[in-house]
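A single structure is presented below for examination.
And now, subunit A:
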Amino acid sequence: MQKDKNIINKFTEESDYKYGFYSDIETEIAPKGLTEETIHFISKKKNEPDFMLEFRLKAFRHWQTMKEPEWAHVKYQPINYQDISYYAAPKTKKPKHESIEDVDPELIETFNKLGIPLEEQKILSGVAVDAVMDSASIATTYKKKLAKEGIIFSSFSEALQEHPELIKKHIATVVPYTDNFFAALNSAVFSDGSFVYIPKGVSCPMDLSTYFRINSANTGQFERTLIVAEEGSYVSYLEGCTAPMRSENQLHAAVVEIIAHKNAEVKYSTVQNWYPGNKEGKGGIYNFVTKRGICKEENAKISWTQVETGSSVTWKYPSLILKGDNSKGEFFSVAVTNNKQQADTGTKMIHLGNNTKSSIISKGISAGFSNNSYRGLVKIGKNANNSRNFSQCDSLLLGDKCGAHTFPYIEAQNKSSIVEHEATTSKISEDQLFYCLQRGIEMDNAIGLIVNGYAKDVLKKLPMEFAVEAEKLLSISLEGSVG
Partner candidate 1 sequence: MLSIKNLKVSVEGKPILNGLNLEVAEGEVHAIMGPNGSGKSTFASVIAGRDYFDIKEGEVKYLGKNLLEMSPEMRSKEGIFLGFQYPVEIPGVSMTNFMRAALNEKREHLGLKQLSGAEFIKIMEEKQELVNIQSKLTNRSVNEGFSGGEKKKNEIFQMALLEPKLSVLDETDSGLDIDALKIVANGVNYLKRKDNATILITHYQRLLDYIIPDFVHVLYDGKIVKSGGKELALELEEKGYEWIKEITNKE
Partner candidate 2 sequence: MADNNNTYNSENFKNNLIKLYESNRKYFSSDSSEKTQKLRDKAFKSFKEYGFPNKKDESWRFSKLDQLFRDDYEFDFEPKLKKFDVNKIFTCDVYDLDTYCVTLINGWFAYKNSPLSVLKDGTIIGSLSKALEIYPEIVEKSIGSTAKIDQPGFVSLNTTFMQDGLFIYVPDNIEVEKPVQIISIVDSKNPIFIQPRNLIIVGKNSKLSLIHCDHSLSHNISFTNTVSEIILNENSYIDHYKVQNKGRNSSLITSIFFKQKSDSKIINNAITLNGGFTKNQIDLQIEGENCSSNLNGLYIMDKNQHVDNQVLVKHNKSNSYSNQLYKGIVNDQASAVFSGKVYVEKDSQNTKAFQNNKNILLTDEATINTQPFLEIYADDVKCSHGATVGQLDSEAMFYLRSRGLCEQTSKQLLMYAFTNEIINEISIEPLKNNIASLVEKRLKGELSICDQCILNCDSSEPKFIQNILD
């Protein structure tokens, strides 16, 4: 027993959050507070077309009528929305970076420290990167190469300038601004993000990646990502995020929309590593995110893979609407919470078309004093004949001060469909631990090993480089100060 306690104590000690540094970059920050003027300010700063400003204002007016949701299994200090700055961008001489040479070396250095080199020649792997710091996109690599294939991969702001018609056509078609409190807020004040457009029949030759970084204090980050995959196209998209260590909480409310047309496939992978706060639960990011994709036509496929290790509070349900016949949805998630972190995450699979299939694999790992909840809805509409869902949601508990919860919602209205949900909750196996120890493996490594094994089903869905990073992250998140 005492030995058990020792292990647990180790894991409740403060983690090494190696991305917790702050970059001293001259930044332009909007005054705190949120009014219609703020929105005019943001829109003007970004030189946006009128439709965008109107959209923002509508969203803002609607947001003012809404109440913050309370149903999630999380508790946090109320957010004062007037005490946040809604725009922060690194100051540069030029409004837009024509090439990487124009980017402030300090910025490049920041991303280098994060392990995201922006100079194309330094990138070993064939991954195109859009780097977003605070409210603005810094640089997008491989743009030209991608453009040859007709692929658009740019920051959201640039896309608004260069392809306003595409944005106008697709924005808010999957997540309307009325959807929920945080989506409405994002729609009103979103700053930047990525835009991806894969034309008909094109298989994107490299993984696309966006790296989000919150740097400034007292700011919120509200990015917006829109991915459109035309008929028969394919893209794999990766998202990573970090923030400096601060004792105040910072709000991150993003919206991601994915549209997959006939026979198109989109893979969306996230490694979320926002600052989780310290071991007393002070500071950290409130990660309130709305992510949703639609398989609009037949045989479309979208999969979400997420590794969630950061943020002090997470509220996130990457969802799919399976509208096209034979379309497929997948959700693979590993969520780790330690210390005083709280996560309420899962998915929604809305089956509307015939023969639609969805799979959910969720692995929750709770340690310290944290609470980790899976919340998922599987809905089979009346007309979704022969649809099929399988969900497996497992929870692993490390220590007796944390909580692991599973909240599945199944709503079935079709007689030819099959829905299956399975879940287990247990503590880490002592037999497995002992086996590792007996073979001479240190306790910390043994736990890392077992947890990684437990999460394998999900980790193997990640692209290579990401998987390696995620595996390390899992061990680090749980390892505490023992490295």
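Criterion applied: all candidates are chains of the complex that A comes from, given by their letters.
Everything below uses one rule, namely that a contact is a pair of C-beta atoms (placed from the backbone, for glycine too) under 8 Å apart; a residue touches a chain by one contact, two chains touch by 3 or more; residues count from 1.
Keep in mind the model is a prediction, meaning the values are calculated, not measured.
Student: Hey, among 1 or 2, which one's touching subunit A in this complex?
Tutor: Selected candidate, touching subunit A: 2.
Student: Tell me, which parts of subunit A touch candidate 2 in their complex?
Tutor: These residues of subunit A touch candidate 2: 71, 73, 380, 382-383, 395, 397-427.
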